[in-house]
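Here the complex is missing a single protein chain, while all its other protein chains stay put.
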Amino acid sequence: MRAGHATRPQRDPIVLRLGKTVLGTNALLAFAFLYVPILVLIVFSFNESRSVARWSGFSLEWYQKLFGNEALLRAARNSLLIAFVSTLASTAMGTLTALGIDRYRFRLRNSFDALLYLPIVIPEIVMGISLLLFFNLALFPLLQALIQVRPTLGVPTIIIAHIAFNIPFVYVVVRARLVGFDRTLEQAAQDLGANEWRTFWRITFPLLLPGILGGALLAFTLSLDDFLVTVFTAGTASPTMPLYIYSLVRRGVTPEINALSTVLLAASMGLVGLSLTLQRRR
Amino acid sequence: MSDYAVELINVTKSFPTDRGGELFAVDGVSLSIRHGEFFSLLGPSGCGKTTSLRLIAGFEKPNDGEVWIGGKLQGNLPAFQRPVNTVFQNYALFPHMSVYENVAFGLEMHRVAKPEIQRSVSQALEMVQLPGLERRRPRQLSGGQQQRVALARALVNRPKVLLLDEPLGALDLKLRKAMQLELKALQERVGITFIYVTHDQEEALTMSDRIAVMDHGRVLQVGAPEEIYERPVGQFVAGFIGETNFLPGRVVEARADEVEVELLSGERVRAVTSQGLSRGQEVTLAVRPERMLLGSAPSEPGWNLLAVEVEDVVYTGATTNYLTRASGGLSIMVRRPNEDAGGERPVDRGVKVAVRWRPATGSVFVDDPAHQDGT
Partner (left out) sequence: MSGKAEHRSRGPLMVVPAALWLLLFFTLPLLIVVAISFVERGRAGGVKLPLVFTLAYYQRLVDPLYLGIFWSSVRIALIVTGACVFVGYPMALFISRVAPRGRNAMLLLVMIPFWTNFLVRTYAIKLLLSTEGVVNNLLLGAGLVEAPLDLLFNNFAVVLGLVYGYLPFAVLPMYASIEKFDMTLVEAAADLGANLRRAFLRVMLPLTAPGIVASVILVFVPVVGAFITPDILGGGKVEMIGTLINRQFGVARNWPFGSAMSLALMVMVVVGVAYYFRTSAEKERPL
């Protein structure tokens, strides 16, 4: 229980001493630091000329170029496909696991719990190269021996990798939701005549749903945005959006990248807005 | 066996502790609860009253012993198959359902027809005086309203036995007292058996037909409120219910129904008891503060008399408590109602005076070093 936070005292001692102005200025500068680069980026995506620093007029030319770009559109489609598939699989497995570990005692329970937290702590690049090695040195030779065809890195391997790093995130989110779950609600349902199955579907699952959706949304975003793990499991092509952007950014600074970035930002905002309205609906 | 609504026969329930041992939450408890009775389980935290309730409800399985409901042995029956309903301490209202859906839930589980459900739900809500709130969500209700919805949700299923786990704990004093009377009236009207768990002895005394006082997993005494209060069976019960003065001493003379006890300070007092005590036994006298009077009245022979000095006078509105000290350091509290009690003048601090009481109004407990409960 928190110790009395009902009233925020007017005379907040530390804030008072430091002065709200000092804290406020720090916060303002920090927010500015976070947003100015993005705003500049957005503004210059509408620039008429090729310059990314000198404004010469409004134009949608760079956006139009995006829509004609085959490679880009293909990358976008792949990113969405990979995100959907990996989110579905990891949400199902992550939720199931969270329920299993939270509700039941069995041997190795703590080991599994630790195993699930591990991927979050390991640096992404290590996870990426480990999968590269695994596919090339273990899985592919094995499959080649079995079916006489040597598979290559590509969208399927990316999906496998994304599921692997998403399961822990869904697990952590759902598990946190379970820890605070009021078990007396389930007891009340049983007291009123609901058996275990009905208790789960009528009480536990609906109340858990926001957490599950939150985990799914997190997994979806992580998959769409992922670069490091994807770059090592993608092979030679640039099949996802982040990889495509990377190949562009390496070459230099152009308004096309600005336009693409702005589109991605808008898409992210859309997702944030979606998750917020879903939460408010509850 | 079907004479009783609920019976616990020598029930034991233990839980493993962190250090690998076992904690006996319920230790050989036997209770027989009659039909239509308002029966309370009373005791301090950790005494086993809630666990006993959960054993009846079916949320816990006993290690040993039997649980009978309505003449049927419950055995391994899970909670959802038992003919009892529970009102939980935190109400446990389903937050994602409306009041109507909450109350209807039990009926839904038993596949009652929709029109019948509608009727029963509005009936139940009227019974707890909450008509018209069907569409609200639990979080939109006040504590008192939530409590009544929990009650309605349980009662609508017409259980033979209703289990209530400290349902009034979260309410403020005035509301709690009002709800106590309402619950009692409701129980009498509906006529079902209530098994009520509380740590508030005043609450238990107010509402119950019978009370079981529990401590450390054991039942110390079962009886009507008056019996528990006036004739407590042991020191723990005497100390837990109401306030008591304890006077330790030794028996110097023992007759058939009376003993003379020498207190540690040397003074002698008399008490009435049929326990058949013998000389030399170490005992403790227990006398209620409201049974004592201040000052010595020469016209009352046979009363016990002790010399004390008044240390503090505490005014509590309806009564005044006098905290006094007898020779030997013994503290004695005397409680007098604040009225114009003819002849008794209020006494000041520092005054040396006597306290007196009739021997029959005290209880005698034998000092057993192992048990403090006189058993």
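For reference, chains read A and B in written order, and residue numbers begin at 1 within each chain.
Keep in mind that, in the parts below, a contact is a pair of C-beta atoms (placed from the backbone, for glycine too) under 8 Å apart; a residue touches a chain by one contact, two chains touch by 3 or more.
Remember, predicted model here, so these are calculated numbers, not experimental data.
For the omitted chain, the shown partners it touches in the full complex are A. Chain A meets the missing chain through residues 2-5, 8-9, 12-15, 17-18, 20, 22-24, 26-27, 30-31, 33-38, 40-41, 44, 51-54, 93-94, 96-97, 99-101, 103-106, 108-109, 112, 115-116, 118-119, 121-127, 129-134, 136-138, 160-161, 163-165, 167-168, 171, 183, 221, 224-225, 227-228, 232, 241-242, 245-246, 249-250, 253, 257-258, 261, 264-265, 268-269, 271-272.
Here, only the chains that are shown with their structure count from here on.
Taking each chain's centre as the mean of its C-alpha atoms, chain A lies 55 Å from chain B.
Considering their complex, residues 57-59, 78-81, 84-86, 88-90, 92-96, 105-106, 109-110, 153-154, 157 of chain B touch chain A.
Residue ranges on chain A touching chain B, taken from their complex, read 182, 184-185, 187-195, 198-199, 202-203, 206-207.
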